[in-house]
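One protein chain omitted, others in place.
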Amino acid sequence: MELKNVKIKGIANEDFNDNEYLEDYIKQIEASGVNLVFGKLDELINWGRSNSLWPLIYATSCCGIEFMATAAAHNDFSRFGYEVTRNSPRQADMMIVCGTLVHKMAPLIKRVYDQMAEPKYVVVMGACAISGGPFINSYHVVPGIDTIIPVDVYVPGCPPRPESLLYGLMQLQRKVKLEKFLGNKQR
Amino acid sequence: MDSVSKYFSGLFTGIGSLLKGMSVTWKELWTPKVTRQYPENRETLVVSDRFRAELVMPHDANNEHACTACGICQMNCPNGTIVVTSQIIETEDGKKKKILDTHQWDLGMCTFCNLCVITCPSDAIKFDNNFENAVFTRSKLIQKLNAEGSKLREKKKEEKPTAEAKPVIEVKAPVADAKPVVEKEVIAKVKPEEPKAEKE
Partner (left out) sequence: MEKIKKLILDTVKDAVIEEKQILTVTVSWDKLHLLAKTLKDNAELPFDFLVMLTGVDRGETLGVNYLISSSTDISVEVILKTDAADRENPLIYTVTDLYETAHLNEREAFALLGIRFINNPDMRRFFLNSDWTGFPLRKDYDPNPELNPVSIESKEIIDITPRIMEVDGKLVEDTANIFEADDYIINIGPQHPSTHGVMHFRTALDGEIIKKIDVHSGYIHRGIEKLSENLTYPQILHFTDRLDYLSANINRHGLCMCVEKAGEIEVPERAQYIRVIMDELQRISSHLLAWAAMTNDLGATTAFIYGMREREHILEIFDKTCGGRLIINQNVIGGVMFDIYNEFQQDVKAFIPYMREKLKEYDRFFSHNVIALGRMIGIGNMTKEETISYAVTGPAGRASGWSCDIRKHQPYSIYGQVDFKEVIRTEGDSYARYLNRLDEIEESLHIIEQLIDNIPAGEICAKTKAIIKLPVGEFYQRIETAKGEFGVFIESRGEKQPWRLKFRSPSMALVSIMPLICKDEKLSDFIGIGGSMDYVIPDIDR
């Protein structure tokens, strides 16, 4: 799979941020060789997978409301197949962390993450989840979700507008499309 | 008999209320769609030009910016998103001058409170509405705002002679045009005291 074959409707590949990461990612995946038969089958599976990413909403504060706005009529993320928001981590493909994470909540996010089935992805939304944001100097705030669980996509903003979140979710789609489901395992 | 009629009247008012509600949804079926088709409408999408999505430092055609490295934005930032590093150089006429080394801003930490922009005495930074910033790597969110090889825009010539042999603070005072002189003095006075307080 090459990066130029990953297509997202509406935005050209070179217009996306951080393509270097995906190039590296492809190299990592392809280090173990490419299987032609499974390769094609993978593309089919990934097409389905990337267009039906079911999110688990881990909304703690303000960004959760912008997430709701993304879900509602004006932005309607069911156009991308994200609308099946799961409340059980076992049914979800990705976790969208919207909001500040504090000490008391840290064990819970770890537990919820562990309950999710592979392959799983984490999208962090907003400054608080990325780094602690406005509350980075606080005694009770965890400075970034990535200190606890691995993160796939960072969506900056405070809070990011719905289009910004959609853009982040499209970034995740691109990553999913590159992966191999059969043949070899990368995660 | 009474309970039977009660049952049926309850049933029919219930169904009636449901139908009434459904008439609203039915009507909704024929109203124009409100969904904005991002990303298909990316070319035509209008985002309010006041929307704050990223901090930028405008550079002109000569790759010059207006930042004097005074550090007021860094001081005003509530959570340390901005780090301004400067260096002292010697100009041709032997005078010491502080110039901007890097203006580093962390998009992943910024709260978009706008304090840095409204307090900037030289209007060197502003917020842009480009919201497409999602990345895979955290370090990509830490941005250097001044372009490679850029330098401070020179002041107008007629101010040069008076500014000579004066401390650095005076040099940048004339930049802001709209603000009254008194306010500038206050800012200038405060500056030396502030970084000390921060270190404590």
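Letters A and B mark the chains in the order given here, with residues in each chain numbered from 1 onward.
Note that contacts are C-beta pairs under 8 Å (C-beta built on N, C-alpha and C of every residue); 3 or more make two chains touch, one makes a residue touch a chain.
Nothing here was measured: the structure is a model prediction, and the numbers come from that model.
When you scan A:22, A:53, A:96 or A:112 for touch with the missing chain, the hit is A:112.
Although one chain is not drawn, the whole complex shows that of A:3, A:26, A:41 or A:68 it is A:68 that touches it. Checked against the full complex, the candidates A:53, A:125 or A:141 give a single residue touching the omitted chain, namely A:141. Summarising the interface, chain B meets the missing chain with residues 13-14, 17-18, 20-21, 23-25, 34, 47-48, 50-52, 76, 78, 111-115, 118, 127, 129, 183, 186-187, 190. Seen from chain A, the chain kept out of the figure touches residues 57-62, 64-66, 68-69, 71-74, 85, 87, 99-100, 102-108, 110-112, 134-135, 137-142, 147-148, 158-159, 161.
Operating definition for what follows: only the chains that are shown with their structure count from here on.
One finds 26 Å separating the Cα centroids of chain A and chain B.
Interface residues of chain A facing chain B in the complex, by the touch rule stated above, are 8-11, 17-18, 21-22, 73-76, 79, 127, 130-137, 144, 146, 151-158, 160-161, 163-164, 166-168, 170-171, 175.
Of all residues in chain B, only 34-42, 45, 47, 51, 53, 78-80, 106-112, 131-138, 140-141 touch chain A in the complex they form.
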